[in-house]
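Note that one protein chain is taken out, while the other chains of the complex remain in position.
Chain naming follows the written order as A, B and C, and within any one chain the residues start at number 1.
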Amino acid sequence: MDVFDRLKQAADQDWQSYVDHRFVRELGAGTLPQAAFRAYLVQDYLFLIQFSRAWALAAYKSRTIPEIRAAQAGLSGILDETELHVRLCGRWGLTPEQLHSVPEHQATVAYTRFVLDCGAAGDLLDLHVALAPCVIGYAEIGKALTPNGIDQIPADHPYREWIGEYAGDAFQQLAVGSRRLLDNLAERSMTERRFAELAALFGKASRLEADFWQMGLDAAA
Amino acid sequence: MDVFDRLKQAADQDWQSYVDHRFVRELGAGTLPQAAFRAYLVQDYLFLIQFSRAWALAAYKSRTIPEIRAAQAGLSGILDETELHVRLCGRWGLTPEQLHSVPEHQATVAYTRFVLDCGAAGDLLDLHVALAPCVIGYAEIGKALTPNGIDQIPADHPYREWIGEYAGDAFQQLAVGSRRLLDNLAERSMTERRFAELAALFGKASRLEADFWQMGLDAAA
Amino acid sequence: MDVFDRLKQAADQDWQSYVDHRFVRELGAGTLPQAAFRAYLVQDYLFLIQFSRAWALAAYKSRTIPEIRAAQAGLSGILDETELHVRLCGRWGLTPEQLHSVPEHQATVAYTRFVLDCGAAGDLLDLHVALAPCVIGYAEIGKALTPNGIDQIPADHPYREWIGEYAGDAFQQLAVGSRRLLDNLAERSMTERRFAELAALFGKASRLEADFWQMGLDAAA
Partner (left out) sequence: MDVFDRLKQAADQDWQSYVDHRFVRELGAGTLPQAAFRAYLVQDYLFLIQFSRAWALAAYKSRTIPEIRAAQAGLSGILDETELHVRLCGRWGLTPEQLHSVPEHQATVAYTRFVLDCGAAGDLLDLHVALAPCVIGYAEIGKALTPNGIDQIPADHPYREWIGEYAGDAFQQLAVGSRRLLDNLAERSMTERRFAELAALFGKASRLEADFWQMGLDAAA
């Protein structure tokens, strides 16, 4: 078992509340109300801005050029992802102006600033454990929603593009890299005593992710 | 008008949503359900832990001994306040063990980590503007709830002690000091262009405080 | 006068001690001992590692996508510069292994960690003022050493490549951008009271840069 699987097992209930949230199930089934998805998508854009700051923080906290370069690639990747987001939002009828005028929801503030504070107050391992539900979790969700492969998503599935992105090879490989990074950081600075703290942190981050889905559902209620 | 009054005026609607929240009115009238107050009080204890870290951050970001000493006094004051909180919670039937086993609510995470991130990413002025709704806001609420003075709170008012603390001279003086500090920091690094950003930050912090009251009400719903 | 010219004027003596240091004059004249240049070059490589962390810090401290993107470009540029450095060092007979095994000199630690601390404790303006002697200063030195243009550097000048890099258009444009950024940040958060503090900070950073040249000379003494 790698560190990520250990964290998942230790925080099983919180993890399930996140990856098996009603929002996820309805998104997979294509029955999620558009209003819920749109509310989510806009907040996820605001989320990515803070998320890119988290990767910049990882670069700042690095010691060697390879570490800095890896974090810089992560930062660069997120910045590219925001452009895709702007296009995806456009298809749902949201202009960039609308995206930037929407205030951050409490759920967005809570998870993003929690991650940033874990990173600022702790070390790179704290930061990457706090990020893990997002990076690795989205990859697991993407895979779980495509048991027969991406090609089997019906052409008229309303969330086909979203599911395809996270189930796709590129994102899956990103998640594999993140798991290896966790193992590597843990070899350096994780004892069993610390594992318990990291599992609590991971569980909390998972709950904050679940709250993020809930925000989408509430917007359409 | 000092900087605080300008911020309040610029973010009037957000500010009113906070200081005139139903939680506050019912607390003042003594009609707030005990369950709402208890839920609030426990989260406020967890809030203070992060709040003390914010004062430590202010000390770290200071440049001169008098600045460091002032922030250290703030930190020390918060640590003392947590002890009062433990006692107050005890009177409401909450043991220290219970206090520490309660998970942080999303509303607690959102406001506290937002403040800490404002301070980590910005300068001392950003940090103290983000803190202002709490420090100065509680003083305003305490005063507003005691129009005829603390002595006129009925002896059997269930929230007498809480109101008395924030309406009391010590806390009022603390708020006066915080207003002066804002003016002082603004003289150093606030232009009119920046004022608009600070007003937006202040409005956001006020909304997060309003959400904190709402969490208390929701717990008793 | 833009902010940079004002800073230079206010800290004139410290600034001159840096841009007109004997190391610079001998480098320009081609009379600088190779041992001095090599000692400098190795430490400058170690310097760039910390310098890239400073740009990552700028990205972390940014609030908007354009700001983050600009800092990310700066970070990316520095990482590319380290590769050029490795090649340049190679030409002077230094292997990458040698580069990484050299301990940081006190002068390297002093300037780099001073910049990083200015940025961590202050805001983006503090950070960029601390960086200015390096980014904008090297451009001024490059220009001053090529009064008749880059083409007029003798083909056999031992430091032709180094001078050409900093006198070249690409680096000159980078410095123009840095000056504009200072002006922009100052419009947001610089009052006249703060200018005096920034000038002191700028003077100190300039002295630490002068010490960095001195380290090169001392190595060949």
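Please note the rule applied: a contact is a pair of C-beta atoms (placed from the backbone, for glycine too) under 8 Å apart; a residue touches a chain by one contact, two chains touch by 3 or more.
Here the structure is a predicted model, which is why all the values come from computation and not from measurement.
Enquirer: Over the whole complex, note the residues of chain A touching the chain we left out.
Expert: Answer for chain A: residues 60-63, 121-123, 125-126, 187-191, 193-194, 197 touch the chain left out.
Enquirer: Can you list where chain C touches the absent chain?
Expert: Interface with the chain not displayed, on the chain C side: 53, 103-104, 106-107, 109-110, 113-114, 116-117, 120-121, 204, 207-208, 211.
Enquirer: Under the stated touch rule, tell me which residues of chain B contact the chain that is not displayed.
Expert: Residue positions of chain B that touch the missing chain: 49, 52-53, 56-57, 59-60, 62, 64-65, 68-69, 71-72, 75-76, 79, 82.
We adopt the following convention: only the chains that are shown with their structure count from here on.
Enquirer: Distance from the CA centroid of chain B to that of chain C, rounded to the nearest Å?
Expert: That gives a centre separation of 43 Å.
Enquirer: So how far apart, in whole Å, are chain A and chain B when each is placed at the average of its C-alpha atoms?
Expert: For chain A versus chain B, the centre distance works out to 31 Å.
Enquirer: Indicate the residues of chain C shared as contacts by at least two other chains.
Expert: Counting only residues that touch two or more other chains, chain C contributes 60, 62.
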